[in-house]
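For reference, the structure discussed in these notes is given below.
Only one protein chain is missing from this complex, and each of the others stays in its spot.
In this document, chain identifiers A and B correspond to the written order of the chains, with residue numbering beginning at 1 in each.
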Amino acid sequence: MLKDVTFGQYFPGNSLLHKADARFKVLILIEYIVIVLLANSAYAVGLGLLLTAFLMVFSGVKIRLLLKSVKPLIFVLVFTCLINLFLTRGSGAPLVDWSFIKIYKEGVRNAIAMLIRLLSLVLGTSVLISFTTSPLELTDALESLLSPLKKIKVPVHEFAMMMSIALRFIPTLIEETNKIISAQKARCADFDSGNIFKKLKAMVPILIPLFVSAVRRAEELADAMECRCYHGGKGRTKLNVMHAKLRDYIFLLAVTAIIAGVVVLNRYDASFIKNLIKDLVF
Amino acid sequence: MAFIEARGVEFAYSPEEPLVIDGIDVKIEKGSYVAILGHNGCGKSTLAKLLCGIVAPTEGQILVDGINTCDGEQEFELRKKCGMVFQNPDNQLVASVVEEDVAFAPENLGLPREEIRKRVDSALATVDMSEYAKHTTHKLSGGQKQRIAIAGILAMQPECIIFDEATAMLDPTGRKEIAAAMKRLNKELGITVVTITHYMGEAIEADRIIVMNQGKIIADGTPAEIFSKVEQLKEVSLAVPQVTELLYMLECDGYQMPRGILHAMDAAEVLTQKLKK
Partner (left out) sequence: MNAIELKNVSVVYGEGTPFKKIALNNINTCFPQGTVTGIIGHTGSGKSTLASLLNGLLKPTSGEVLLFDKSIWEKPKEMVQIRSQVGLVFQYPEYQLFDETVEADIAFGPRNLKLPQEEIDKRVKLAAEFCGITERDLKRSPFELSGGQKRRAAIAGVLAMQPKVLVLDEPAAGLDPKGREEILGGLIEYKNTYGATLIIISHSMEDVAKYADNILVMNNGEIYMQGAVEEIFLQAERLFDANLDVPQITKLFIELKKRGLCESSDIYTLGYAKKVIEKLLG
């Protein structure tokens, strides 16, 4: 079951986005979120969509996989759209007026805008970070970006080390959980019947061994790390140092320019959507 | 001078508990290949932790190449000289990617990047895992994971590696891989190898076997010497290779048999001569 989730999974590859510096990708993601939230007018939204499309192409990730990552979110998307569609009260006459259902053109507008925003956020994060950045690159990038905070005694290195170890042990612990579940099932444990409290109680024979084993693993890992001269982040060097290339700067600048573009286009809130709806309806 | 020297070492996990290590004096020479043999719970794993300084002795002292393992100031020097490979392959890999894991120790030592790269490549080549450099660690087999762990220690360029039951959780294929690696480290690179085990097959490969029981050393010698003492080993619940035991049983029945025969081929040779007479 856990294997089917593609959202948040790394797919090794060799695309432009795979090769881009992870630090820049984090910065660009922040800019991208700003763009998506800021874009208001039809032109601005169009510009945002264009950027999303470019990112999708640059990531080299198959469209089928991208759609699969959206699939678990369909319910949320549809639900937010419907809420916006039905609950927005507009000024003019409703477009649809059938018993208690009233749909205003503002509602249609909000629903479309929300759909585009949510979809863009999911797709953008997927192609920029999760699909194209290995967890290790990501932690390294965060450690590097947050390193100024070391000056005010924030344990940035420790935080990043914890995160990368956690990522390293996730597959191990998932495997272990499955093993323990099988072992307890072999002792006739029942995880499926009964009410919620019974089900929670049935988890105890899984959680305790899992916890005990995680503690044991942590102890052994600490010994192993000590044996390999680990002594915190001080004086530590790195095998893979991140090198920003010219194209990373260009990429960042380009996206910054798009923010400016969105701000400008927002001012020209041409009645594009209004006209569109008019054309469609009348 | 011996590379590792333990003098009157005692150890207990807390003052109320019985001694796990009860008066051990041992010298391990540089470049030697030593197996420490004993049943579960005889104190052999604790001895391993003492030898590389993860725990400090309650009594007595241990010198590794002249460094006292309790000397906090030289901790780094000690760790660089003497590495340790643990039992559970999953619990000693730090990174998700093979080469990142091997680089962990040299990164901690603060070596320049080119040097780290050089050491990682050569360590991976030594354990025959170069082609896996970019692979994720959790999908490897147990034997492969253990080889990565060895490479991670090799990257510190230690003079001695202690294997704490490093093959106990592996299948026969994995066990063979690790045994071959140990032999290569010792014979080709001249690294002092200390392996803690209860597998006879592995102990036979060493040049010297130390047998432990209840925190004490009860026998110390070459494999042939050690395995000729069949009764004594059985007393401390250890087994001997089947052919050794067969010849011993024949001896008990009054046949003249040589002692210390460990391999099937040697036994066949002995029996051939007896039968042709």
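One rule holds in what follows: a residue touches a chain if its C-beta (ideal position, glycine included) is under 8 Å from a C-beta of that chain, and two chains touch if they have at least 3 such contacts.
What you see is a predicted model, and the numbers here were worked out from it, not measured in a lab.
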Item checked: Residue among A:Ile208, A:Ala244 or A:Ala257 touching the omitted chain -> A:Ile208
Checklist line | Among A:Leu38, A:Ala113 or A:Ile180, residue touching the chain not depicted | finding: A:Ile180
Next item on the list: Would you mind spotting which of B:Cys70, B:Ala125 or B:Met249 touches the chain that isn't drawn?
Entry: B:Met249
Item checked: Interface residues of chain B (partner: the chain not displayed) -> 39-41, 141-142, 165, 168-169, 171-174, 198, 237-239, 241-243, 245-246, 249-250, 253, 255, 264-265, 267-268, 271-272, 274-275
Next item on the list: Touching the hidden chain in the full complex, which residues of chain A are there? Just list them.
Entry: 176, 179-180, 182-190, 204-205, 208-209, 212-213
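In the analysis below, only the chains that are shown with their structure count from here on.
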Checklist line | Centre distance in Å when chain A and chain B are each reduced to the mean of their C-alpha atoms | finding: 46
Checklist line | Residue ranges of chain B touching chain A (in the complex, touch as defined) | finding: 49, 52, 54, 76, 79-80, 83-84, 86, 88, 90-97, 99-100, 103-113, 116-117, 120, 137-138, 149, 152-153, 156
Next item on the list: Would you mind writing out the residues of chain A in touch with chain B in their complex?
Entry: 134-136, 164-165, 167-168, 171-172, 216-217, 220-221, 223-231, 235-241
